[in-house]
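This report refers to the structure that appears directly beneath it.
One protein chain is absent from this view; the other protein chains keep their places.
After this line comes chain A, so read on.
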């Protein structure tokens, strides 16, 4: 009985177990049947049994293949020039590098204008930009690049600015050389109805700097796509972007907007004719009008009247200001004014222009600033832009502003960017990398001759995750001869050399007398270097090779400072390495009566200048001062022996868009001239002051705007003048000043 029970139980258990097993399996099967209904589906790539036996794709001999011995690399390179020309031009084959290897380096020559030659407003601006750039030369023999004097901007045969007989005229140029080393600027090519890329003359081997370039005709690494700009585009300076604050959430009143022409026929009409489909009258405003051209009424369709009415209801400028995204569809040509307009307006461009080679695409990473749409997917655009998160909107929007201010806000910038891109190609191993082009402050302010290493610049510390080094170089500007050991400079040397962060001292000898013998100088714990400044005021900002540290402490010979003041300022500078950090504040202001800028040294509640008589800054600014600024401004500084410190402030503020930083309380950084003094210090001279007023205005006109920015605070040590034991304070000396 017991055994029977046992077996019955055992048997039943087995049955149940087996049933469950099968039944479960069956369910799996059924499920499998339901989900994998398609019988001939491909499955993931199989895990072949013999995968280890598979042959390699190539053996070593094959991978190291050098080709036949007869194929000489030199001959090959020479034969290239014959094969790859015209539409297949590349820098290697269509550009004469030898022209740029001379002493003078990268120089640009402009053909002199012919008599009676009329040049359009925009082309005149381009020529002016080249002429005023630091690369201009009037001697064709030393030129590396040539710019035509004939206006080639508008090559639409129907245009009034069209210049006929181009081929003949160009062939007359002895230096033309089939266009080698020439750059041709163009904004409009082709005409109704096809608007081809043809310029109407043979450009040969010349580099095209052209708007609305099509990727198919674009010769990569050779041509340069430039933006379409209007004739009102400012020569220099240029308006800043419209973004003044980063509101959160970043969405504006409208999500997406377009206001423009609708083409009923012809090229570009596919897209323009469909734009009205996405209009919803609420957050997406897409307005088109048929009312353009002379005979619009002839082609008029059923939508026109209603559309035209709706069109008048909205103001373009208002939409620009109040829209998060702006549609930038192609017009007849691929590029449009709209592109720069929305870039400036911080309205994120949504491009619908298939095949458009974006402006300066060689160097600019556009996907970080615009939304690249596809004309074929117009109806997806609303859902695409809706899905862009707020972080990305913020980032895209700020990037539009960064790019606008770095490369597009003036004709100068557009032209200079074009030249710099070509220059980077010519000297490819001393050129900017993509990061330099796309990070603040932009590629034009990064001179690769200084260094190609990112950590050598003051702008990238945070991006690289590093901080400035713990050392500085003091540069003392000495103008008066050394007569006694009690002169201010002697005291200053002692004070500076006592700082633990000081690694070397350079005395820039700018006196009429020759520099004294080494033994006249006191012994120093740090290396002391005397350099001859050749009596030029601007020499204090020469990029002296001797400066080995990132930080420079610039001092006048009669500056009075304490060691702890130097240390504190240096600490602050390490937090703000891209700015000038120092003691003597000054200010500029707009004088509405004189309609000019004024300069003041009065004590005020704000400042916009920190004089370089006692200030820290990055050594890169020496390089920018000497190579970025035009020689005319440096000549002004040398002629007047004045204003070099103001110019430096202009330069740094134009790079950072930020004010300098004043540290601690000291304002008077020099001892007042004693009555017994026979010679007045130059800065106490009233004429000196008037000069400085003039300087401010001269500088502002070169920059095209006023880069100086006011600040209302100074940075003090944390416990400065607090009612607490001095023993606790690290910078107690500062309070005695």
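The rule is simple: a contact is a pair of C-beta atoms (placed from the backbone, for glycine too) under 8 Å apart; a residue touches a chain by one contact, two chains touch by 3 or more; residues count from 1.
The definition used in the following text is that contacts and distances are computed from a predicted model.
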From the options "Actin-related protein 2/3 complex subunit", "Large ribosomal subunit protein uL3m", "Exostosin-2" or "Calcium and integrin-binding family member 2", the chain left out of the display has the UniProt protein name "Exostosin-2"
Out of A:192, A:590 or A:713, the sole contact with the unshown chain comes from A:713
Among A:115, A:595 or A:723, contact with the omitted chain is made only by A:723
